[in-house]
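The complex appears here minus one protein chain, its other protein chains still in place.
Moving on to chain A:
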Amino acid sequence: MAKIGLIFNGVWSHYALATAPKYRDLYRLLYIHDLDADAVRDLDALAIPFQSNQAVLTEKQVIIYDFLAAGKKVFLEGDSSTAWLDAQWEDRPVNNYWWVTDPTSPPVSATDYDHPVYQGLTPRQACWHTHGVYTRVPAAAEIIQTNAAGDVITWQTRQYGGTLLATTLDPLVEHGVQQITHLDHYVDRLTEWLSGVRPAPDRLTIDAAAYGVGARL
């Protein structure tokens, strides 16, 4: 039974991840335009992927904060809006070729590897590229990753009851896209942290039957 709700706005990368045999029993697609409190009641965690519709998230923010108030976990990746999150995300050019042109200068320079999601990851597994930075985070937030300029990449707070983990990495979208082949390491640890269940260690595969008339919506 699914334990993680993946808030989904019809984007294919979200769909590819949540319908992959490796993850489909753990993630439930929650179409954002139909999202309500009933849809999340039996879940342990919510994941809000990059390429989400920030305007609709703003309209439905009470669902997210009520979920946190119930002591549950929320993972947020990529961009965000101050209209619903007490933190300032700012866009930056995406450098997804640093490992070719300058492998000694990754987009993240410091990581707290004591965090359960990051335990056991190599630096390369803990950062592939970033989508912007946080220039302001809540006062009590724990900083988990920063870049060389000191900007925040990943942070966490418990001030809303449960745990909110936010990052400008995009593990869920990129794992769905499958152009980076090492993301099973990050996403499996994230999935275990969110749900208590560690996926099988195999590489993500695609079920072609889930595409077209067999789409699972």
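Following the convention adopted for this analysis, a residue touches a chain if its C-beta (ideal position, glycine included) is under 8 Å from a C-beta of that chain, and two chains touch if they have at least 3 such contacts; residues count from 1.
The definition used in the following text is that contacts and distances are computed from a predicted model.
Asks: Name the chain not shown, per its UniProt record: "ABC transporter permease", "Xanthine dehydrogenase small subunit", "DJ-1/PfpI domain-containing protein" or "Branched-chain amino acid transport system ATP-binding protein"?
Replies: Options "ABC transporter permease", "Xanthine dehydrogenase small subunit", "DJ-1/PfpI domain-containing protein" or "Branched-chain amino acid transport system ATP-binding protein" considered; the missing chain's recorded name is "DJ-1/PfpI domain-containing protein".
Asks: Who touches the missing chain here, A:Y15, A:F67, A:W155 or A:W193?
Replies: A:Y15
Asks: Which of A:Q51, A:T130 or A:T163 touches the chain that is not shown?
Replies: A:Q51
Asks: Consider the whole complex, including the chain that is not shown, and state which of A:S105, A:T135, A:Q159 or A:Q179 touches that chain.
Replies: The one listed residue touching the chain not shown is A:Q179.
Asks: Contacts of chain A with the missing chain: which residues?
Replies: 8-13, 15-16, 31, 33-34, 51, 53-56, 79, 91, 97, 100-101, 177-179, 181, 204-206, 208, 210-213, 215, 217
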